[in-house]
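One protein chain omitted, others in place.
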Amino acid sequence: MSANAPTADLFRSERMRRRRIVNRLVEGAATAAALLAVALLIIVVSSVVRQGWAAINVDFFTKTPAIYTGFGPRPASGISSAIIGTLIIIGIALLMALPVGVLTAIYLNELAPRKLASVLTLAFDVLNGIPAIVLGIFVFIFVVVGHGQAAWKASFALAILMVPMIARSTQEVLALVPSSMREASLALGAAKWRTTLSVVLPQAVGGIVTGATLATARAAGETAPLLFTSALYSDSVSYDPRQPIASIPMFIFTSAEQADPVLHEQAWGAAAVLIGIILIASLIARWFADRSVRRLKGER
Amino acid sequence: MSVAQERATGPAALQRRGRFRPGDAILYVVTCAAALTGVVLLALITHEVLTQAWPAMQKFGLGFLTTQAWGDKGNTLFGAKSFIFGTVVTSLGALLLATPISLAIALFLSELAPRWIRAVVAPLVELLAAIPSVVLGLWGILVLGPFITGTLGPAIHGTLGWVPIFSTKPSVGSNMFAAILILTIMIIPIVSSICRELFVGVPAELKDGALALGATRWEVVRGVVFPYARAGIAAALILGLGRALGEAIAVTQVIGNRVAINTSLFDPGDTLASRIAGQYQGADTALQVASLVYLAVILLVFSLIANLAAQLIVRRVAGRHQV
Partner (left out) sequence: MKAFVTRRKRPLAVLSVLTVAIATAVAISVGGAQARSSADELKGAGATFPAPLIAAWQQKYEAAKGVKITYNPIGSGGGIQAITNKTVDFGASDAPMTPDQFNTCGGCVELPWALSATSVMYNLPGLPNNLHMTGPILAGIYLGQIKKWDDPKIKAVNKGVNLPSTDITPVYRSDSSGTTFNFTTYLNTVSRQWKSQIGRGTTVNWPAGVGARGSSGVSGVISRTPGAVGYADIAYALKNHLKFFSMQNRAKKFARPGLAGIRAAAQADRKFNPQSNELSIVNPPGSPRFAKAYPICTYTYVILRMQSDKANLLKPFVTWALTSGQQYGPALIFQPVPKYVVKRGKATLKKVHS
């Protein structure tokens, strides 16, 4: 290491410098990418808030959509029926999906033999990946053709969407419940069903609420299934689940493509309301998730 | 042995444990039925969709996939070729754009960012996933479209117009390029959040070992993290692709609904999901309805393949990495 030393050092530090530059570049690119994602989010949300602000007033939340023929004074118009409609549709969907999801998770986690559980889990994961538009067509073929659209049929389509999500998150939290609790209960002579319902399930409630809230948030924004099951374009108002009823996503969808700038404003406003609902739901879900996971992990 | 212990473990106790409990049976049946709904629904969906598409499948056969037509010859000729093209181009284009960005974001959040930045940025990226597709479509129509025709399109066409995919100037805001951008925005949060969990799950010893050998951060990522998480990244990308394939609403709002195979991305086009969404309600002949459901069958096949591939990769990886 005598005569070669200076050249070797130079070579090494040259390579080292290049490697460090590459490292810096990649770090910069990674930071830029993250900033890009945040920027996109800010751009979209700020568009929604900025454009939708003009539309949001008391009328917006209390009046129903009114058709404006272009002549004469514009009637006061709002999305109250769409908001209530979305709540009804999501509410019924949750009523359909929550029991099925939780019971499924109980079976897959507590009762099923291992092989069967993995096959059934795969089935639910595949179901999760089916595009919402195909679900819409399926429900249309299955219950709408010949009978007419209805809000509960829209709820049915959304419930199919929600069940895999609820089942998955319930499964995850059931797995976190320590088996020592189950064994203790069984050893005391309690039946399996008693153990599951009174000992295991209460521990998992936080996770169930998380899953249900996340699934609700996702379903609230879905439009494709609504196209086929509860598409109400005109200004009629209905809250009967056996009829098609208005909903926020459908309102945004139909208003966006029109030429009327006031409708555009209302679409932005409706988008703001929708994002608000989803945001609140996600925050609630996250809070519950953190809490329940921390509690369960703390108990070990 | 005490009386209690006798009672708990003696022959009487054993008999008690084996005794039939009606509550258990009810629980088993009810939950098993719930769990079977997944399989039942899958079978039902496949059956109904195939049955409804059957008249079109019978009439056109597999030639449907290579015919470029929709409503030609007096509403009697339908074909999926242009929509398959549109679906492939928009989904792959979005994946191409989203992959480096998502991987970079995942790296940033798992390796580079200090904790407080991570706590702020990570929820924001997840929030991007929470934006409903109809809102993205609204933004696409009213904000992105004019931006593409006014600024971005002429800029790209001006500099890269010799490249076939940018060979026309966008005259209307609804085109394939807009669809690709919107789909990219949808894929990024999905892929980046899965990849982030993967990168976090790489064993610290492997990374520390590489660092100890003098590797830079990037070299650790390139040499340790990526190879370790390789299969998971593939699964994440395929899941993102599946999402893009199935997106109907946002795409139909911005893609221009044209039955054509164009080289330029600035021309309008259409995808399988978008055509179904746009036309299903108004289809007026039985053949048209059946053709639309045939499109849904093709879409279902695409997304099932993507989904199953991702699931199988995930399962194989989970098995391999079990300690």
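By letter and in written order, the chains are A and B; residue numbering begins at 1 in each of them.
Operating definition for what follows: a residue touches a chain if its C-beta (ideal position, glycine included) is under 8 Å from a C-beta of that chain, and two chains touch if they have at least 3 such contacts.
This one's a predicted model, so the numbers in the text were calculated from it and none came from an experiment.
K.L.:
Which residue, B:91, B:257, B:271 or B:311, contacts the hidden chain when the whole complex is considered?
P.N.:
Considering the complete complex, B:257 is the one touching the chain left out.
K.L.:
From the list B:65, B:283 or B:308, which touches the chain that is not on show?
P.N.:
B:283
K.L.:
Among A:232, A:270 or A:285, which one touches the chain that has been omitted from the display?
P.N.:
Residue touching the absent chain, from the options given: A:232.
K.L.:
On chain B, where is the contact patch with the chain that was removed from view?
P.N.:
69-75, 141-142, 145-146, 149, 169, 171-174, 252, 256-259, 268, 270, 278-279, 281-286, 288-289
K.L.:
Touching the missing chain, which residues of chain A?
P.N.:
67-71, 84, 87-88, 91-92, 94-95, 144-149, 202-203, 205-206, 208-209, 231-236, 238-243, 254, 256-260, 288, 292, 295
The rule we apply is simple: only the chains that are shown with their structure count from here on.
K.L.:
Given the complex with chain B, which residues does chain A contribute to the contact?
P.N.:
19-20, 22-23, 26-27, 29-34, 36-38, 40-41, 44-45, 47-48, 51, 99-101, 103-104, 106-108, 110-112, 118, 120, 122-135, 137-138, 140-142, 160, 163-164, 167, 187, 189, 191-194, 196-197, 217, 220-224, 227-228, 231, 249, 252-253, 256-257, 264, 267-268, 271, 274-275, 278-279, 282, 286
K.L.:
Which chain B residues qualify as touching chain A in the complex?
P.N.:
Residues 8, 16, 21, 23-24, 26-28, 30-39, 41-42, 44-45, 48-49, 51-52, 100-102, 104-105, 107-109, 111-113, 121, 123-128, 130-139, 141-143, 185, 188-189, 192, 216-219, 221, 239, 242, 245-249, 253, 273, 276-277, 280-281, 293, 296, 299-300, 303-304, 306-308, 310-311, 315 of chain B touch chain A in their complex.
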